[in-house]
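One protein chain is absent from this view; the other protein chains keep their places.
Lettered A, B and C in written order, each chain numbered from 1.
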Amino acid sequence: MATVIVDVVLKPEILDAQGQAILAALPTLGFPGVASVRQGKHFEIELEGDLDETALERVRAMADTLLANPVIEEYSVRAGS
Amino acid sequence: MATVIVDVVLKPEILDAQGQAILAALPTLGFPGVASVRQGKHFEIELEGDLDETALERVRAMADTLLANPVIEEYSVRAGS
Amino acid sequence: MIDSVDEALANPGAEQPYAALGLKDDEYAKIREILGRRPTTSELAMYSVMWSEHCSYKSSKVHLRQFGEKVPDNASEVLLIGMGENAGVVDVGNGLAVTFKIESHNHPSYVEPHQGAATGVGGIVRDILTMGARPIAVMDPLRFGAPDHPDTGRLIRGIVEGIGSYGNCLGLPNIGGEVVFDPSYNTNPLVNALCVGVLPADGIQLAKADGPGNKVVLFGSRTGGDGIGGASVLASATFDEAKPSRRPAVQMGDPFAEKVLIECCMEIFAERLVVGIQDLGAAGLSCATTELAAAGTGGMDVDLDLAPLRDPTLVPEEILMSESQERMMAVVTPANLDRFVELCHKWGVTATVIGTVTDTGRLVMRWYGETIVDVPPRTLAHDGPVYDRPYARPEWQDALQADSPDRLPRPASGDELRQTLLTMVASPNLCSKRWVWEQYDRYVMGNTVLAMPEDAGILRLDESTSTGIALATDGNGRFAKLDPYAGAQLALAEAYRNVSVTGGRPIAATDCLNFGSPEDPDVMWQFAEATRGLADACQTLGTVITGGNVSFYNQTGSTPINPTPVVGVLGLVDDVRRRTKAGFRNAGDRLLLIGETRDELGGSEWAWTVHEHLGGLPPRVDLAAEQALGTAMVDAANAGLVTSAHDLSDGGLAQVLVESCLRHGLGAHVTVAGDPFVALFSESTARALVTVPAGDDRLTSLLTERGIPYAAIGAVTAEATLVVDGSFSVPLAELDAAYEDTLPRLFAHR
Partner (left out) sequence: MPASVGVVTFPGSLDDRDAQRAVRLAGAEPVALWHADADLHGVDAVVLPGGFSYGDYLRCGAIARFAKVMPLIVEAARDGMPVLGICNGFQILCESHLLPGALVRNDHRTFNCLDQRVRIENASTPWTSGYTAGDEIVIPLKNGEGGYVADPRTLDALESQGRVVARYVGRNPNGSYRDIAGICNEAGNVVGLMPHPEHAIEDLTGPSTDGLAFFTSVLKGLVSA
C-alpha cells in the first residue's frame, strides 16, 4: 500500500474568504501576530501497489481531473508516511 | 516570517462523506486501484517572527482551540517551506 | 512606471493596446478627441470597460428605448423610479415600494460554474440593495445544454450549488426559477438571477455624487485581481474555448461579506446617512466613480492609492477594472462620516474615504500624488458609442416556419397516449425540478407564502396588513426562435399568467435578453423583433418594464443560442391569505379548463421531446384573452371562488393534470372534447385549470358573464389514478416515479 498526500490551495490571486475569516478571528482569540491564513483541502490517498514515481503520477492525474479545480486552485503531491 | 502548515482530518470513526464520494468516483474516471481516500483541511499560516519551536507551539494552540474540533477531528502541525 | 496625464502629454505618440482591450479604431479616436490627448493607461482601461457592450449597451440601446416610449397607461401610478437606475422601483401602497431586477451571468458560469453563478446572485442583490431596499428574495431562471452533453452535469451541479450557497448564506429565500435544457445552450448555459427588495417609498437611494466637499467612501471587501478584464473581454467577445488566454481571472464570491454589507447598509439607510450610493459590479471602480459623478454635481477627486487592496501588486488600471465582489461606494457628508464609519465597524465592514465630490465637471484620480485620470465622467457613463447594427430577417426563417409539426405522427390509441404522457412527464424539461429547488432555502425570513413548485412565488410584505407581492419568470427560446416578436410576448404572457393564477395583479416587469452576437444580422433581427414584441405587449398588458439586462455573444463558434428573452413579472397581492395554490386538495371538486384550446404544437414540448422537431409557428398570442383570464383569476382568488389553480404552458393540459394530482396524491377523472391528443398536449395560451367545489356555480357565472370560454372537464377523485375517459388511466405512483426520478438519475451526486 502506498499513501500519497495531495494538498490543494486556492491560487494566490484568488480570494480565500475562509482564510480571511479565520485571520480576522485570531487576534480576538488571543493569537496576535498572524500575517496570513490560507485554507485549502488535504487528501490522503491509499493506492494499491508500491509508493513509486508511477503512484505519484497517478495521483497527479487524479488531482488534475478531480481533486483540484484548475481554474481557481493549485495542488502539490507528495509521498505520505 | 514563518510559515506553518496544519492538516486536519476527520477521526477514522467519523464518516467522511466527501472522501467516500471521491473514492466511488475514481474508478469511473479511469483511476482503479485506490483503496481509500480521506479528505481534510489544509491551512498555511504565516506568523511574524522566526520559525522555531515557539512558533509551532503557537500554531498547535490555534489548532486545538480553533482550527480543529477535537470531538471529530485530529490534526498535525509542521514547518512550512 | 505609472502612466500619468503629464506623461501622456509628454509622450503623445505612445502605442496603446486599445484593440486588445476591445476598442475599435474609431472608438479610440473618439477618446483622443474627448480628452484632446491620448488617454493614460488608466483612462484607456476605464473607457474600454465602460464602452464595452456589457456596460454601455451600445448595440441594444436603440432598441431598448422602446420600453421608455411605449409605456402603459398605468405606469405613472406604479413607477417611482423607471429604467436607468440600478433597478426600477414600484409603489405598492401603504408607504412601501418594491424594487426588482433580473440579470445574467452566463459566460462566467461556463468558466467556473459555482463561482460564476454565486457571483451572479451577489451582483443582482447589490443592485437591489443600492436602491435603498432590503433584498427579500431571489429567483433563478437557468438554461443548460442537452442533458447528455458531456459538460451539462458539471455545469448544472456547479451552477445550482453556486446559486444555493450564495443565496442560502445571505438568508434570501429562493421563490422560483426555471430549468430548461436545449442543445442550443451546449457550452453556453444561461444563468439569469432575479432579486426583489422592499423599501419605504420615501427611502429610495440614488447613485449620485451630489454636494461638493462630500466624501466618497469605498466600503466592503478589499480589491483584488478578480475578473480583471472580465466585463469587457468576457461579455464582449464570443466565448471561444480554444483560446484559454482570453479566460480572465474568475470572480470569487464571499456571501458572508455580502450579508454583513446588507445589514450594515440597512442601518446606514435607516439613519439616512448617505447622499448617494452605488454598488461595484461590472467595471468595478471605473463604473461606480463615473456613474456617481456623472449623475451628481459632476466632479470627483479620488486618491486611488487609498483603496484597500487584497493584492498589493495591483497597478492602477487593474484596480480600476477589478471586479472584486461585495464592494459598495457611498457619498457621505462630512457631518455623517463618523457615524457611517462607526456602523461599518459594528458589522466588521472595512470603510475608507478615497475621494471628495467636486464641481469641476472632471473626474480626477491620483496615484501617490500623480494625476493618472482626468476625464469628463459623462463621456464614460452616458456618452459611449451607440450602434444601430444592421439586421435582417434570416434567410432560413421562412423555411423554419413552414416546417410545421402537422407532418409528425401523433399518438392515437389510448395506449399510445398513455405512453406519450409518461415520456413527456419524465422528459428533462417537464420533469420535477425538485432536485434543484430543494438545494435552496425557501423558508428563511418567514414571509414566503408561495414558493416552488407553485406557479409564482408570493411574499408577504407586511404582517399587519397581509399585503404581498407575487413574482414569476418565464422564457421560451424555441418559441422565440420560431418567431422572436411572438416569442418575447409569449414569455411575458406566461409570467403574467403565472402571477395572476396565484392571485397576484401584474403591474410591472423586468427582462433579461439572452442572445447571440449582435454583429450577426440574423441575431440582431431576433433582438429587434423581441424587444419590439415585448414593448408592445407590456404596453397592452399594463406591465411597465422597470429595468433589465442584455446578454449578447451567447454562442459557441458561429452558432447562436435560441434567442431567449426571459421576463419576470411582478404582481400585487392585496391579501396574501387569499392566494390560490396549485394542486388538487379535495376529492369531488370540479375541474374547469378556462380558455380555448386549438391545435397548436409548433415549438411545443411534445414536438421536441418526441420528435426532436422545432418548426412551424408558436402558439397564437392573445393578450386580450390573457388579460381577461388574469383579471378573472385575481377576482376569483379575492372572492375565494377556487380551491386550486394552475396555468397551462409547456406540455399542455396533460402536464397540469399530472402536477395537480401528484401534489397531494389525489386522482382525477377527466373527459376531454375533440381530439384527445390535441386536448392533452397542445400549448395554446391564455388557459388555466382550476378546481371549484362541487355545486358552486359562482366561478362559472363569473366566466360566462365576462364571455370567457371554459369547459367542465371532470372531477378530482380520491382514488390515486389519473383517468382520461375512453382513452387511458395511469396510477399516480407510476406518474410520480416518472416525474420525480429524472433529474436525480441524471445529475445527483452518487
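The working rule: a contact is a pair of C-beta atoms (placed from the backbone, for glycine too) under 8 Å apart; a residue touches a chain by one contact, two chains touch by 3 or more.
Everything quoted here is computed from the prediction, not taken from an experiment.
Trainee: Which displayed chains does the hidden chain touch?
Mentor: A, B, C
Trainee: Which listed residue, C:200, C:348 or C:665, touches the chain dropped from view?
Mentor: Selected residue, touching the omitted chain: C:348.
Trainee: Which listed residue (C:442, C:532 or C:663) would be found touching the missing chain in the intact complex?
Mentor: Touching the chain that is not displayed is residue C:442.
Trainee: Which of these touches the unseen chain: C:168, C:379, C:502 or C:564?
Mentor: Residue touching the absent chain, from the options given: C:168.
Trainee: Provide the residue numbers of subunit B that touch the chain removed from this figure.
Mentor: 10, 13-15, 17-18, 21, 66-67, 69, 71-72
Trainee: In terms of residues, what is the contact footprint of the unshown chain on subunit C?
Mentor: 161, 164-165, 168-171, 254-257, 259-260, 263, 347-348, 437-449, 460, 463, 576-577, 748-749
Trainee: What subunit A residues would touch the chain not displayed?
Mentor: On the side of subunit A, residues 17-18, 21-22, 25, 28-29, 39 touch the unshown chain.
To be clear about the criterion, only the chains that are shown with their structure count from here on.
Trainee: What's the distance between the Cα centroids of subunit A and subunit C, rounded to whole Å?
Mentor: It comes to 37 Å between the two C-alpha centres.
Trainee: Going through subunit B residue by residue, note those that touch at least 2 other chains and give them in order.
Mentor: 25
Trainee: Touching residues of subunit A toward subunit B in the complex: what are they?
Mentor: By the definition above, subunit A touches subunit B via 1, 7-9, 19, 22, 25-26, 29, 31, 33-49, 58, 61-62, 65-67.
Trainee: In the complex, go through subunit A and note every residue touching subunit C.
Mentor: 13-15, 17, 20-21, 24, 69, 71-72
Trainee: Could you please specify the touching residues of subunit C with respect to subunit A in the complex?
Mentor: 111-112, 115, 221, 224-226, 247, 249-250, 252-254, 256-257, 310-311, 324-325, 348
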